[in-house]
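Here is the structure we will look at.
Entry: chain A
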Amino acid sequence: MLNVRIHGRGGQGNVVAAYLLATAAIEKGLYAQAFPAFGAERRGAPVIAFVRLSQRPVRRRDQVRTPDYLIIQDQALLHVPGVLDGLAEEGRILINSGRSAEELEEEFSRPMTPIPATALAKEHLGRPVPNTALLAAFFTLTEVLPVEALVDSLAGRFKGKVLEKNQQLIAAAAGYFAVGAWNKEQQHAASA
Partner candidate 1 sequence: MPQALEGSQALAYAVALCRPQVVSAYPITPQTHIVENISKLVADGKFQCEFVSVESEFSAASVAFGAVMAGSRAYTASASQGILLMAEVLYNIAGTRVPLVMTCANRAVSAPLSIWNDQQDSMAVRDAGWIQLYCADNQEAVDTTIQAYLISERCELPVMVCVDGFTLTHTLEPLEIPSQEQVDGFLPPYHFARTLDPARPISSGTLVSPDHFSEARHSHHQALLKAAAEIIAADDAWAALSGRHYGGLLQQEGPEDATIGVLTMGSIFGTLAEAREEGNHAVRLIRLRAFRPFPVDALQAAAAGLKKLVVLERALSPGGGGILGSEVRAALSELEQPPAIYSYAVGLGGRDVPLSLLGAVLERIEERPGERFAIFDVEVEKLPHEDR
Partner candidate 2 sequence: MKRDEASNSIAIKVAELRRRPHRFQGLASGHRACLGCGEALAARLVMEAAGPDVMIANATGCLEIFTTPWPESAWRVPWMHSLFENAGAIAAGMEAALKAQGKTTKVLSFAGDGGTFDIGFQSLSGMMERGHNVLYVCYDNEAYMNTGIQRSSSTPHAAMTTTSPPGAERMGKRHLKKDIVSIVAAHHIPYAATTSVAFPTDLRKKVRRAMEIEGPTFLQIHSPCPLGWGTEGEESIAVGRLAVETGLFPIIELERGQLTGVLPIREPKPVIDYLKAQGRFRHLFQDHYKAREELEHLQALADHNIATFGLAGQGVDRHDSSGINRVQREGVRSA
(Lines give C-alpha, C1' and ligand atoms only; values in the text may rest on other atoms or scores of the structure.)
Protein backbone atom coordinates (compact mmCIF):
# COMPACT_ATOMS: atom_id res chain seq x y z
CA MET A 1 0.00 0.00 0.00
CA LEU A 2 1.22 3.46 -0.91
CA ASN A 3 0.13 6.33 1.29
CA VAL A 4 0.04 9.88 0.01
CA ARG A 5 -0.81 13.07 1.83
CA ILE A 6 -1.54 16.20 -0.15
CA HIS A 7 -1.25 19.62 1.44
CA GLY A 8 -2.78 22.65 -0.17
CA ARG A 9 -5.00 25.62 0.42
CA GLY A 10 -8.76 25.87 0.22
CA GLY A 11 -9.73 26.65 -3.36
CA GLN A 12 -6.53 25.17 -4.83
CA GLY A 13 -8.13 21.92 -5.87
CA ASN A 14 -6.61 19.81 -3.12
CA VAL A 15 -9.46 17.31 -2.94
CA VAL A 16 -9.63 17.28 -6.73
CA ALA A 17 -5.94 16.32 -6.82
CA ALA A 18 -6.54 13.45 -4.39
CA TYR A 19 -9.61 12.28 -6.29
CA LEU A 20 -7.74 12.50 -9.63
CA LEU A 21 -4.86 10.46 -8.31
CA ALA A 22 -7.15 7.75 -6.94
CA THR A 23 -9.34 7.82 -10.05
CA ALA A 24 -6.35 7.30 -12.32
CA ALA A 25 -5.29 4.34 -10.19
CA ILE A 26 -8.78 2.80 -10.11
CA GLU A 27 -9.11 3.17 -13.86
CA LYS A 28 -5.84 1.26 -14.24
CA GLY A 29 -7.22 -1.60 -12.15
CA LEU A 30 -5.64 -0.72 -8.81
CA TYR A 31 -7.54 -0.30 -5.57
CA ALA A 32 -7.51 3.19 -4.16
CA GLN A 33 -9.13 5.49 -1.68
CA ALA A 34 -9.09 9.28 -1.52
CA PHE A 35 -10.64 11.58 1.03
CA PRO A 36 -10.12 15.04 2.45
CA ALA A 37 -9.30 15.82 6.06
CA PHE A 38 -12.81 17.11 6.27
CA GLY A 39 -12.96 20.63 7.50
CA ALA A 40 -14.91 23.80 7.45
CA GLU A 41 -12.03 25.73 5.90
CA ARG A 42 -12.70 28.64 3.61
CA ARG A 43 -10.60 29.68 0.64
CA GLY A 44 -6.93 30.11 1.38
CA ALA A 45 -6.80 28.08 4.60
CA PRO A 46 -4.42 25.10 4.77
CA VAL A 47 -6.19 21.86 3.83
CA ILE A 48 -5.16 18.21 3.63
CA ALA A 49 -6.26 15.24 1.56
CA PHE A 50 -5.25 11.59 1.69
CA VAL A 51 -4.78 8.90 -0.92
CA ARG A 52 -4.11 5.19 -0.51
CA LEU A 53 -3.10 3.06 -3.48
CA SER A 54 -3.03 -0.71 -3.19
CA GLN A 55 -3.11 -4.05 -4.96
CA ARG A 56 -5.79 -5.19 -2.49
CA PRO A 57 -9.11 -3.62 -1.45
CA VAL A 58 -8.57 -0.79 1.02
CA ARG A 59 -10.79 -1.24 4.06
CA ARG A 60 -9.27 1.02 6.68
CA ARG A 61 -10.81 4.48 6.97
CA ASP A 62 -8.34 6.30 9.18
CA GLN A 63 -6.32 9.29 8.13
CA VAL A 64 -2.87 8.76 6.62
CA ARG A 65 -0.50 9.39 9.52
CA THR A 66 2.69 7.95 8.07
CA PRO A 67 2.71 8.90 4.40
CA ASP A 68 5.20 7.53 1.90
CA TYR A 69 4.80 10.66 -0.16
CA LEU A 70 3.89 14.25 0.48
CA ILE A 71 2.62 16.51 -2.27
CA ILE A 72 2.72 20.14 -1.19
CA GLN A 73 0.88 22.61 -3.35
CA ASP A 74 2.34 25.77 -1.85
CA GLN A 75 5.84 26.13 -0.43
CA ALA A 76 4.60 28.56 2.21
CA LEU A 77 2.79 25.57 3.77
CA LEU A 78 6.18 24.26 4.91
CA HIS A 79 5.93 26.83 7.69
CA VAL A 80 2.62 25.38 8.89
CA PRO A 81 3.26 23.08 11.87
CA GLY A 82 2.70 19.40 11.19
CA VAL A 83 3.02 19.43 7.42
CA LEU A 84 6.03 17.10 7.46
CA ASP A 85 4.76 14.99 10.37
CA GLY A 86 4.88 11.22 10.06
CA LEU A 87 6.71 11.15 6.74
CA ALA A 88 8.61 7.89 6.48
CA GLU A 89 12.41 8.06 6.75
CA GLU A 90 12.76 7.25 3.06
CA GLY A 91 9.58 9.21 2.24
CA ARG A 92 9.58 11.73 -0.57
CA ILE A 93 8.37 15.31 -0.81
CA LEU A 94 7.15 16.80 -4.05
CA ILE A 95 6.73 20.53 -3.71
CA ASN A 96 5.37 23.33 -5.83
CA SER A 97 8.24 25.78 -5.76
CA GLY A 98 10.37 27.85 -8.09
CA ARG A 99 13.36 27.41 -5.80
CA SER A 100 16.09 24.83 -6.26
CA ALA A 101 16.21 21.49 -4.47
CA GLU A 102 19.45 22.54 -2.77
CA GLU A 103 18.00 25.78 -1.41
CA LEU A 104 14.98 24.00 -0.02
CA GLU A 105 17.00 21.22 1.56
CA GLU A 106 19.25 23.77 3.22
CA GLU A 107 16.30 25.67 4.69
CA PHE A 108 14.16 22.72 5.80
CA SER A 109 16.86 20.08 6.41
CA ARG A 110 15.05 17.53 4.25
CA PRO A 111 15.49 16.58 0.63
CA MET A 112 12.67 17.85 -1.52
CA THR A 113 11.83 17.69 -5.19
CA PRO A 114 10.58 21.06 -6.44
CA ILE A 115 8.62 21.85 -9.57
CA PRO A 116 7.31 25.31 -10.49
CA ALA A 117 3.79 23.96 -10.91
CA THR A 118 1.99 27.29 -10.60
CA ALA A 119 4.18 28.87 -13.25
CA LEU A 120 3.61 25.89 -15.57
CA ALA A 121 -0.13 26.05 -15.03
CA LYS A 122 -0.18 29.78 -15.75
CA GLU A 123 1.78 29.19 -18.91
CA HIS A 124 -0.39 26.39 -20.28
CA LEU A 125 -3.80 26.95 -18.72
CA GLY A 126 -3.65 30.65 -17.98
CA ARG A 127 -4.71 29.91 -14.40
CA PRO A 128 -2.56 29.42 -11.30
CA VAL A 129 -3.76 25.87 -10.42
CA PRO A 130 -0.80 23.72 -9.53
CA ASN A 131 -2.46 20.34 -8.94
CA THR A 132 -2.35 18.80 -12.42
CA ALA A 133 1.31 19.64 -12.94
CA LEU A 134 2.15 18.21 -9.51
CA LEU A 135 0.31 14.99 -10.27
CA ALA A 136 2.07 14.67 -13.64
CA ALA A 137 5.37 15.07 -11.84
CA PHE A 138 4.32 12.60 -9.15
CA PHE A 139 3.40 9.95 -11.71
CA THR A 140 6.69 10.48 -13.54
CA LEU A 141 8.86 10.38 -10.43
CA THR A 142 7.20 7.33 -8.84
CA GLU A 143 6.04 5.36 -11.89
CA VAL A 144 3.08 4.18 -9.76
CA LEU A 145 1.03 4.90 -12.83
CA PRO A 146 1.90 5.96 -16.37
CA VAL A 147 1.39 9.66 -17.02
CA GLU A 148 -1.23 8.71 -19.65
CA ALA A 149 -3.44 7.51 -16.80
CA LEU A 150 -3.69 11.11 -15.63
CA VAL A 151 -4.63 12.26 -19.12
CA ASP A 152 -7.31 9.56 -19.23
CA SER A 153 -8.85 10.52 -15.93
CA LEU A 154 -8.78 14.22 -16.89
CA ALA A 155 -10.64 13.27 -20.07
CA GLY A 156 -13.51 12.34 -17.77
CA ARG A 157 -13.64 15.94 -16.51
CA PHE A 158 -12.66 18.10 -19.48
CA LYS A 159 -12.90 18.00 -23.23
CA GLY A 160 -11.90 19.99 -26.31
CA LYS A 161 -9.51 22.91 -25.88
CA VAL A 162 -9.35 22.66 -22.11
CA LEU A 163 -8.33 19.01 -22.25
CA GLU A 164 -5.76 19.82 -24.91
CA LYS A 165 -4.20 22.53 -22.73
CA ASN A 166 -4.13 20.15 -19.79
CA GLN A 167 -2.38 17.56 -21.94
CA GLN A 168 0.29 20.12 -22.82
CA LEU A 169 0.67 21.00 -19.19
CA ILE A 170 1.04 17.34 -18.22
CA ALA A 171 3.67 16.80 -20.90
CA ALA A 172 5.60 19.85 -19.76
CA ALA A 173 5.50 18.86 -16.09
CA ALA A 174 6.41 15.24 -16.84
CA GLY A 175 9.34 16.47 -18.88
CA TYR A 176 10.87 18.02 -15.78
CA PHE A 177 11.99 14.65 -14.45
CA ALA A 178 13.36 11.35 -15.67
CA VAL A 179 10.78 8.58 -15.52
CA GLY A 180 11.15 6.72 -12.24
CA ALA A 181 13.71 9.22 -10.97
CA TRP A 182 12.78 8.68 -7.32
CA ASN A 183 12.94 4.88 -7.69
CA LYS A 184 16.34 4.99 -9.39
CA GLU A 185 17.74 7.21 -6.67
CA GLN A 186 16.40 4.76 -4.13
CA GLN A 187 17.99 1.80 -5.89
CA HIS A 188 21.16 3.81 -6.19
CA ALA A 189 21.12 4.56 -2.50
CA ALA A 190 20.38 0.96 -1.66
CA SER A 191 23.25 -0.34 -3.76
CA ALA A 192 25.65 2.26 -2.38
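Here, contacts are C-beta pairs under 8 Å (C-beta built on N, C-alpha and C of every residue); 3 or more make two chains touch, one makes a residue touch a chain; residues count from 1.
Keep in mind how these were chosen: all candidates are chains of the complex that A comes from, given by their letters.
All figures in this text were calculated on a predicted structure; none of them were measured in a lab.
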Touch-positive candidate for chain A in this complex, from 1 or 2: 1
Interface residues, chain A side, partner candidate 1 - complex: 18-19, 22-23, 26-27, 31-36, 38, 40, 58-63, 65, 153
